[in-house]
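Have a look at the structure below before the remarks.
Selected chains only, in their assembly positions.
A, B and C label the chains in the order they appear, each numbered from 1.
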Amino acid sequence: MHHAYIDKFAYQDSPVHRLDSRVKFLVVLVFTAVVISLPRTSVSILFCFAVGPFAILVLGKVPLRFAFKHILLVSPFILVLALTFPFYDRTPVTVAFGPLVWDTTLGWMRCFTILGKFVVTVLALIALVSTTRFSDLLAGLQRLGVPSLLVIQLGFLYRYIFVLIDSAHHILRARAARAIGKPGFNTELKVAGGMLGSLFVRSLDTAEHINVAMHARGFDGNWRTINKLQIRSADYLFALVAAAFIFGLYFFVRPVLQ
Amino acid sequence: MSNAIEIQNFSYRYPDGTSALSDINLAVEHGLRVALIGPNGAGKSTLLLAMAGFIKGAGKVSIDGLEVNRKNLKEVRRRIGCCLENPDDQLFMPTLFDDIAFGPLNLGLSPEQVRGCVAEALATVGLAEMAEKAPHHLSAGQKRGAAVATILAMSPKIITLDEPDGSLDPRHRKNLVRLLAGLSQTLVIATCNMNLAAVVADRVVLMDSGMIIADGDVQKIMSDSKLMAEHGLEVPQKFSDSN
Amino acid sequence: MHMANELLSIPVAAGTLAIAAGGLGFICRKVREVLTGDKLPLMGILGAFVFAGQMVNFQLPAMPGTSGHMVGAVLLAIILGPHLGAIVISSVVIIQCLIFQDGGLLALGCNVINMALVPSYVGYFLYRTVTAGRFSPVRAYVGAMLASIIAIEAGAVLVPVQAALSGVLAVPFSTFLITMLGVHALVGLMEGLITVAVLAYLQQVRPDVVTDTLPGRVRLSRKSVLVTLLIFTVVIGAGLSLLASGMPDGLEWSYAERPDEPDFPPAVSNEDSAIAAVDEFQEKYSPMPDYSRRSSKLGEPAGEGMEAHVGWTSFAGVVGSAVTMVVIWLVAWLLRKKQARTA
């Protein structure tokens, strides 16, 4: 599966990895909100904001090629939408960039802004996820008030997505090995239903076994975990720097670049 | 002193009507290593489930002197730890540490105690540095070890293991044997691998079609080639050499 | 289907996040009372199943090269009941956002509403209505089909509505709406077919799963469903009428006044009452008023002096950022090299 290993860099070690997941999450949330509320036609300020996630990715030893490859993977929907702007908004504008001056339309400007915002916010999210173990992120979310039922679900999901995706792949392989001719749509559907059904039945079995395994270890309906999170001075420092970066850009640099 | 495991006239039928166990009688003393052998579908896994009270059938099951019933269930599960056939079913938390801590936490230990338990259990199976890994990033052999560690961390008096050597290569299998041989608890191991049974067990219980066919000395049962062949098994290397 | 950050304004994002969080919190609390520990792994695994199930694709008859796959919300709602189904699908959506970056962090509220809450409840209610009474395979299949199509459409309708309320769209609202409805009619149809196919398989090998769980452990009272549907309808209706009134000719929809066509009636301007209200609301309550949204300064060709000024500062900004990035990268590279040598 193409993105099965999105979190593989989360298991490295670096100063960014050691930061508390709650702080990182909140910083990324604020960062995203601020980037989204930037003016709709200013592209250059986005470059300044991009420095933030870029720094995290570099400090966190996440290869940039990986991050950009991933952005490409998730971009089709927004790409289509962004490309509608030039069609509907043909207001002519003149853009000057350093020594270059050229004519274009407002639609194109907004198209690029949207794409730019998309890249910057996804980059920030990738920076978060690839420098934070998902288990830590979950623990952080729980401490931030997400209901524990949801956190448990997310934990199970994270654990078993890869197991079941592997099974799905294997089943698909088995079909491919024997699906040589051109079956009709009916057969296709019946087979797909069968494959999903058998995957489903197997999921039910797995769930039953896990239930046994949980109860075998004294589970009584109350979910207990050990708190491993702890906010240290490095986290305060990071929050401070991040806030200075985000709001500094927003309040001081953005008006100038306007 | 009471026996570690005592089963009297136990029978069980799966909801779809399959009779999986019929009239099982079994007593296992403390500190013994018992191998439960038998062909596919003999009822080995079902019997292990019955011991930990996961299925309720006709008859009586006692663990460490406690009768298994709804009231005692918690106490029973504290004394018997069971490791399932597929390690993927056993490891359900996002990290190995959380997974192994799950049992001790439910036992009500303090965070420090839990940390101690986990570290010790991981060290026993040689996965000390893997604590923060996600279980789905482990290899098959490591998963198997981790699954055993989840049980060890609870230090139950009795441990049951279902096909602990499935899909392991010879080297990993040897490591497993060494690990099992080093345990001091009462062990019940269900397996179709006669060589594993022969090497690890102090006593052998042969099952087929939901019944106990033979029960006793390892050498005596496992070198009886007629009995073994009758139940779809074979004499292990260890005893066929000596014959 | 996934809503993106960029299609939302801060107030809409915050509002939908609040609604989604409130809704999920409420469901979790409600379910906690009746949920036994036994259901936890089942829910988790079925969530993972939805992920895996989306990999199982099949060729569509009409369009070679494209393939359909399941969405899963309706199937889970049928099997787990609406509350548990909604929680499971919500966690799927959250994982899609956090791990796979499908849909942004701010859009999470919208996505949970559109893809989890609405399809689960709408789908379950329709399925229940059709299969009410005794179970029969035909009813189950018809119900599942209907539930899938309508539940998915209901979620899909919300995407253009949310985008339009945020005031981001360039595409005319109606075009976007029709496109979304059209695409999702197909998605819903596929979802329906596949849900029926899976139910048919289950009916053959695990009839207990299909029939036993049909009533759903957690009952949904008809009244609460009707009230929810009512609120839902009112919200959508209000949103739609709000938008409709903002479109003088009902079709053209553009934010910019058009200097190229001076006679062109400003499609949406600050005078326009409804949009102005939204606007004012945004200005007033959003922490960062999006003031440049209709800034005429940008819409018009900039004056000579202005142009030069703007051009050079943005140039400086971009170059400065690029230099900073290079410096960061170099420093990190040097540090790592030094580390490698000492290690």
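The working rule: a residue touches a chain if its C-beta (ideal position, glycine included) is under 8 Å from a C-beta of that chain, and two chains touch if they have at least 3 such contacts.
Treat the numbers as computed from the prediction; the structure is a model and nothing was measured.
Written in terms of the labels on the displayed chains, the full complex in this file has the makeup A x1, B x2, C x1.
Assume only the chains that are shown with their structure count from here on.
With centres computed as the average of Cα coordinates, no chain lies farther from chain A than B. When every chain is reduced to the mean of its C-alpha atoms, the one closest to the centre of the whole protein set is A. Interface comparison, A-B versus A-C: the higher number of contacting C-beta pairs is recorded for A-C.
A straight line joining the Cα centres of chain B and chain C is 47 Å long. Averaging Cα coordinates per chain places chain A and chain B 41 Å apart.
In whole angstrom, the spacing between the mean C-alpha positions of chain A and chain C is 15. Residues of chain C in contact with two or more other chains: 41, 44.
Multi-chain contact residues of chain A (touching two or more other chains): 134, 155-156, 158-160, 163, 206, 210, 214-215, 219-220.
Of all residues in chain C, only 1-2, 4-10, 13, 24-25, 28-29, 31-32, 35-38, 40-49, 51-53, 55-61, 70, 87-88, 90-92, 94-95, 97-102, 104-106, 168, 170-172, 193-194, 196-198, 200-202, 205-206, 209, 254-256, 258-260, 286, 288, 290-293, 295, 298-302, 307-308, 310-315, 317-322, 324-325, 328-329, 332, 336 touch chain A in the complex they form. By the touch criterion stated above, chain B contacts chain A in their complex at residues 49, 52, 54, 74, 77-78, 81-82, 84-86, 88-95, 98, 101-103, 105-107, 111, 114-115, 132-137, 150-151, 154.
Considering their complex, residues 11, 133-135, 138, 155-156, 158-160, 162-163, 206, 209-210, 212-220, 224-227 of chain A touch chain B.
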